[in-house]
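Okay, so here's the structure we're looking at.
Every protein chain but one is kept in place in this view of the complex.
This part shows subunit A:
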């Protein structure tokens, strides 16, 4: 390394290496170094990995200068920023990212509206406790054909939910989630939430889905379902503007409103004869708090009695679930279509809300927060309808959009907003863009036609996304964002 430096014919730049990662700290005397000006990321990474520095083997590193990644040589960076070669550069080194490589895609009969994963590290896996056997990873997909499908990791359908005549959804399923390894919930355009009992053969090759509970209460399509396996509670957001809070146990759930039950309709329409009858229950609480379709509702990851809801009426509301009262309302400037809570160390989570205006707004739900809009993530070219935080850290998330892409964001990489972006706050751009594999590298269609992404989940197994191309696509999700 020293030889490299000495041999370098050109100018040299004095750099200071810093890092926030505790296991990769350099001794103080080694932090400052003279490096050739034309060195690039790979060279710097090799220097850091060398025996004289970290002696860490071959960890790929990326380097942040003033919050942006170094993508050119140091010299080019200096000239483009108008700095002189004498400047002492502070280089923050972080573990390098690996592109989210495509791994597999599972074919469906219709559009895939939602995805959930059951794995050791997924919430459902944790809620399952000891009963979950390691390696029995399952993938749940909801489809517009009204069916739920459970896949194993190798792409085989273990089971499919029964059709409408047999206790299944009578219309498209818009959302589905694992409650545990033997229970799951789904909701859709038939305005019902269904709780299913999932049993699996011992060999894991086949299984069975039985409806255990039908929850009535919403008067519009249910677009979002959030579950908490620990407290056995469900949270739904519906197009009628209501947020539903439900229990998954027959005992604790109240009776359903008779007017909403399918038998209530008197007109001569096609009767749905359900051979399998499940218990029909109503909501614990149905909160008509939005005056436009509610699009998403999530639990606070820290406190399960608090929920956040997003709606097309431009607001994010904080709901106290015990009383059903709205604690705080945050207005944004665009209709919101998706919501995710990103836990923050020792505090309220940061809320990421996907908007119809093609970006993701990060809001601080605390009533005391000075600025509600923390950051804007720009890059999507269509409605952002699905968000999932990273299972690895608290500063990255993946978003799925109708433009046919999933984008991975690192909240640490920020820049000030330009004038045409509104000039306020800070803006981040995607780290990686996951295209739909079904497009086979072709140019994206106008308005994401044929390749819209409807649901995305980021688990340690990978990034699972389903969309209009009738496919569940799995991408590798490890190390795509610095820890």
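Heads up, the rule we're going with is that a contact is a pair of C-beta atoms (placed from the backbone, for glycine too) under 8 Å apart; a residue touches a chain by one contact, two chains touch by 3 or more; residues count from 1.
Please note the rule applied: contacts and distances are computed from a predicted model.
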Candidate names "Ras-related GTP-binding protein A", "Ribosome biogenesis protein ERB1", "Splicing factor 3B subunit 10-domain-containing protein" or "Dolichol-phosphate mannosyltransferase subunit 1"; UniProt protein name, chain not shown: "Ribosome biogenesis protein ERB1"
Residue of A:19, A:73, A:92 or A:221 in touch with the missing chain, whole complex considered: A:221
Sole contact to the chain not displayed, among A:292, A:327 or A:374: A:292
Omitted-chain contact residue, chosen from A:108, A:194, A:383 or A:471: A:383
Of A:63, A:127 or A:144, the one touching the omitted chain in the full complex: A:144
Interface with the unshown chain - residue positions in subunit A: 111, 144, 171-172, 188-191, 219-221, 239-240, 259-262, 264-267, 269-270, 292-293, 312-313, 333-335, 337, 356-357, 381-383, 385, 402, 420, 446-447, 449, 452, 454, 468
